[in-house]
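For this view, one protein chain was removed and the others were kept in their places.
Per-chain residue numbering starts at 1, and chain names A, B and C are given in the order in which the chains are listed.
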Amino acid sequence: MDFDLSGDQKILQTSVREFLNKECSKDKVRELEEDERGYDIEMWKKMAELEWMGVVFPEEYGGTEGDFIDLMILVEEMGRYILPSPFFSTILSSLSILEYGDEGQKEKFLPKIAKGEEIWTLALMESSVTYEASGIKLRAIPEKEEYILEGTKLFVPYAHVADRLLVVARTSEEKNPKDGITVFIVDVAKTKGLEVEVIPTAAHDKQCEVRFDHVKVSKDNVLGDVGRGWDVVNFIIQRGAVLKCAEMVGGAQAVLEMANDYAKERVQFDRPIGSFQAIQHKLADMFTEIEGLRYLVYEAAWMINVGSPSDLLISMGKAKANEVYQRTCIEGIRIHGAIGFTREEDVGLYYLRTKAAEFAFGDTDSHRKQIAIELERS
Amino acid sequence: MDFDLSGDQKILQTSVREFLNKECSKDKVRELEEDERGYDIEMWKKMAELEWMGVVFPEEYGGTEGDFIDLMILVEEMGRYILPSPFFSTILSSLSILEYGDEGQKEKFLPKIAKGEEIWTLALMESSVTYEASGIKLRAIPEKEEYILEGTKLFVPYAHVADRLLVVARTSEEKNPKDGITVFIVDVAKTKGLEVEVIPTAAHDKQCEVRFDHVKVSKDNVLGDVGRGWDVVNFIIQRGAVLKCAEMVGGAQAVLEMANDYAKERVQFDRPIGSFQAIQHKLADMFTEIEGLRYLVYEAAWMINVGSPSDLLISMGKAKANEVYQRTCIEGIRIHGAIGFTREEDVGLYYLRTKAAEFAFGDTDSHRKQIAIELERS
Amino acid sequence: MDFKFGEKEEALREEIREFAREELPPGWLTVMLEEESRDEDWAFAMSISKKLSERGWLTMSWPEEYGGKGASLWEQLVYLEESGYWGIPGTMMGISGVAWVGPSLMMYGSEEQKEKYLPLIASGEPDGVWCTGYSEPNAGSDFANIQTRAVREEDEYVINGQKTWTSAAHRARWCWLAAVTNPNAPKKHQRISVLIVDMKSKGVTVNPLVNYAGYHIFNEVFFDDVRVPESSLVGEENRGWYQLMTSLAYERGSLGPSGYGYNKRILDELVRYAKETNLFQKHEIRCKLADMAIEVEMQRMLVSQTTWKMSKGEMPTYEPSRDKVFNDKVQERLAITGTEILGAYSQIDPLHRDSRWSKLRGCVESLYWLFPGISISAGTDEIEKNIIGQFGLGLPKSY
Partner (left out) sequence: MDFKFGEKEEALREEIREFAREELPPGWLTVMLEEESRDEDWAFAMSISKKLSERGWLTMSWPEEYGGKGASLWEQLVYLEESGYWGIPGTMMGISGVAWVGPSLMMYGSEEQKEKYLPLIASGEPDGVWCTGYSEPNAGSDFANIQTRAVREEDEYVINGQKTWTSAAHRARWCWLAAVTNPNAPKKHQRISVLIVDMKSKGVTVNPLVNYAGYHIFNEVFFDDVRVPESSLVGEENRGWYQLMTSLAYERGSLGPSGYGYNKRILDELVRYAKETNLFQKHEIRCKLADMAIEVEMQRMLVSQTTWKMSKGEMPTYEPSRDKVFNDKVQERLAITGTEILGAYSQIDPLHRDSRWSKLRGCVESLYWLFPGISISAGTDEIEKNIIGQFGLGLPKSY
């Protein structure tokens, strides 16, 4: 057993941290909240130059042959700096191209993504706001060499700036709602009938409603097999959940550090407030929970990395991350007292992101259910 | 609105407290745990002389015409002193005689109970250990003027010393498990085929297994209507739950007071441990929870008293009491440190009674379900 | 023992419900303190304040001579519960005036002060709106540590210093100010006086402290050589700390019933939402709603018990702290569980509560974003638990 990062991974972690420390100040985050695009194009280019987008791609597609752990390290740091960017949705899309795409698709798309030339996103959720297969109502009707897409997707990150969407659609009605689902690659620039509207979320994190009004997609742009799209979705949810957990670990760690620093500095009743047990023990609890969560998430990521993804561990990680990230932010604000309530103090920025993170790739109850299913099997 | 007890009620409360303070020391409780009968006959007689057994009976049956609040006050004090006695099961049986008995049954039984001449108990639970109607499997087969009872009851308090049992049996199999249930009054002395065995519980509180092997009961000894016994059971569970809550409030209050006194006295690091926030805030939380619970339970009892029992309030009270009593005992032990772990310290005596109280008249989940049903109706 | 309200209270309850139906837009629902943030919300709140004043409700428990109608504490409880439930804005007019400045003036104010300020508050007019200047950057939980100075110069006090977390300062005509008048007193607690400051005075600057969710509730207030007449002193000089401790009890006492009313409404709305969306059929949702319902009913009983104690003429000691901590706990649970029930929709910015993605008029989200701040605004829970420990349980000081 080894809990350490490798030498290369440590270098990667340090370089990401240094880059974000410089480029992604909290003022930058606030600025990007107000920005229409919601990300910084210059920063995006630099990230591409640093080869972050292709971190898990083989060299032939312009990547650096890193693994899932490398990607997790990247995302954990982004969570620490709450980087506003379409990196998450782009990289998750590219992971599924890498896994389910045919050679043509890989050659066509991956090098562009690696170079930072394309932004991708996932159009998965609909009005039921669950990740259950029964929630997929958007219809794809075959018509000659094309499919016609009709329906609405919700909470699609960065759809307003995306070049391509992965759209999960229902191509046939089957008894089992997991059957009859197909994933399409939609080229935004070349497609008519697509309407994108940014949803006003509290975090200003550019999640969108995407309406498909008689949208035509060529049959070449199916990812994976027709009717077997749930496999792709499942793959996305697994990877997405673990990466989201890593992001949350990074965020929780940052909040803990802020609260801890504040507790050392802030004096009331002639003592630093961190010397009051009510505060100190709360920090100790947060610290323990975050450490435990981190290792749980690392274990889930490692299992993916060695090729044996564990639904049990993934669900454990996400259920716990949902709880820990929220709890850390709430207590972090409280430890800061009234100051924590202000726009100027950074802790609120993290708190505003709790709900987006919680509902991405499965809420706590859905993961609890999954854990119970796994326990039943065992 | 008035949260106060009436003048008479305060006198009753004081007199009960004084009596138990004198007669029911913790050494007495320990002694009775080891005692085969599990209660003190002399104390029982005195309680009868104080007219506790008949507190809610009309004068004609030898009672003192008190109301349900009076009874609740009695039981809360008993909980405070964790009095080992068959009072609870006897009084609950008599409440159902009062409600469902015919005139003959009332005249025959109630005066004897009021005088302390008879001990009664409830044979309700079976091996499913739930209060769901489907758990009632004990069969009662009509045969001429009698019924033949076959089956086993579990966790019947003080059955080993009881004069009469109220036995909940199934007289017919119906679609709805609540139908076809009948309650019988069984005279232990005159009945053959009854086997009673004391179950070794941690609290040594004399709960028994009662086996019915071809037990004959006369048709005169049906309480209420044949096949409609679930009404009686429901009545018993409602009243039983509220009284059990009152008992738990009394117990929790006693534990809080012990822990609070200890926190004031015990010095570590040159300060009373009650001046450490970790301890003080825990006590403050316990205190608040117990006060809130008490008023919730009082409200539920008051609703019964004015003739409008509320399933919603009763379930709220029991679900909360289960949580609060357990939590108070656990934290109470912890505040006492290692001393709280010993047989000599009283707090453990209360802790040993948590599980019996929790599962009597419905566990937390069953009451939560009931609350949801009531919310759905509203 | 009796847990029902009298006919008078029930009649009042009906009257208030009718008022809410008539005066508020359909589906109206808001969160405490929120109304101070945006101009249009504040204007609406003030228009309602005026109407509440006309009904005699705004300061109903005050004596008639000062613009009240001598209502019982039980009537006031019903009024506060209902206004919390229906989200009637303007009930508190920025809180300070109605909730504790008035009662404190009745206890410690001069005749002149009573005659001038009490009817103004009772009128429901903008000139009756107050803010409270207690907290400073280095005096939060440790309130006695304030540094703002008020120096007597002839028949005036000259005030210099900074207050912070001052809610409604941007709406208030008057400030209820705690300042140091005797810096050399042997004990911190004996240095402080209470002064009334006209917010229009020269040298008063209000600087908004917008919170992370975009609400403007708190402010910094700077006092730069602000001169007020000596008649602005409330009660005795240097007795301010003791006077404030009393008014703090009022502050907390009055928040209890409206907090309960508000929480009950959120619960009812969540139950309704869960039924409409069929989420109510999910076992985990049922359990969550059941657990919340228990807490809300417990809260009702606790705040009623506090009112009952006061109605007997007893001074509440630890009860307001208990009720505040409990309210914070209930609101935390409602906010967390409520957003879990709404799922991804709970991400919608409550400042855009009219958007078509918003559920329950954004009230659950706004509670979620605001509850950590609301709970801090009248003293942290740690401080409240110290009070419960000391006054409810007789434990030694823990700070």
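As a convention for this text, a residue touches a chain if its C-beta (ideal position, glycine included) is under 8 Å from a C-beta of that chain, and two chains touch if they have at least 3 such contacts.
Just so it is clear, the structure is predicted and the values come from calculations on it, not from any experiment.
Asks: Based on the whole complex, identify which of B:Asp35, B:Glu51, B:Glu257 or B:Asp363 touches the chain you can't see.
Replies: Of these options, the touching residue for the absent chain is B:Asp363.
Asks: Touching the absent chain: which residues on subunit B qualify?
Replies: 125, 129-130, 154-155, 199-204, 207, 209, 267-269, 273, 276, 278-279, 326, 330, 333-334, 337-338, 340-343, 345, 347-349, 351-352, 355-356, 358-359, 363-365, 368
Asks: For subunit A, which residues reach the chain that was dropped from this view?
Replies: 1-6, 9, 69, 260, 263-264, 271-272, 274-277, 280-281, 283-285, 287-288, 291-293, 295-296, 298-299, 302-303, 305, 312-313, 316, 319-320, 365, 368-369, 371-372, 375-376, 378
Asks: Name, in rising order, the residues on subunit C that touch the hidden chain in the full complex.
Replies: Subunit C touches the missing chain through residues 283-284, 287.
Throughout what follows, only the chains that are shown with their structure count from here on.
Asks: In terms of CA centroid distance, which chain is the most far removed from subunit A?
Replies: Relative to subunit A, the chain whose C-alpha centre sits farthest away is B.
Asks: In whole angstrom, what separates the CA-based centres of subunit A and subunit B?
Replies: Averaging C-alpha atoms per chain gives centres 53 Å apart.
Asks: Please compute the C-alpha centroid of subunit B, do the same for subunit C, then give the distance between them in whole Å.
Replies: 43
Asks: Distance from the CA centroid of subunit A to that of subunit C, rounded to the nearest Å?
Replies: So the centroids are 39 Å from each other.
Asks: Could you check subunit B for residues that touch two or more other chains and list them?
Replies: 276-277, 281
Asks: Can you list every residue of subunit C that touches 2 or more other chains, as numbers and ranges?
Replies: 382, 385, 399
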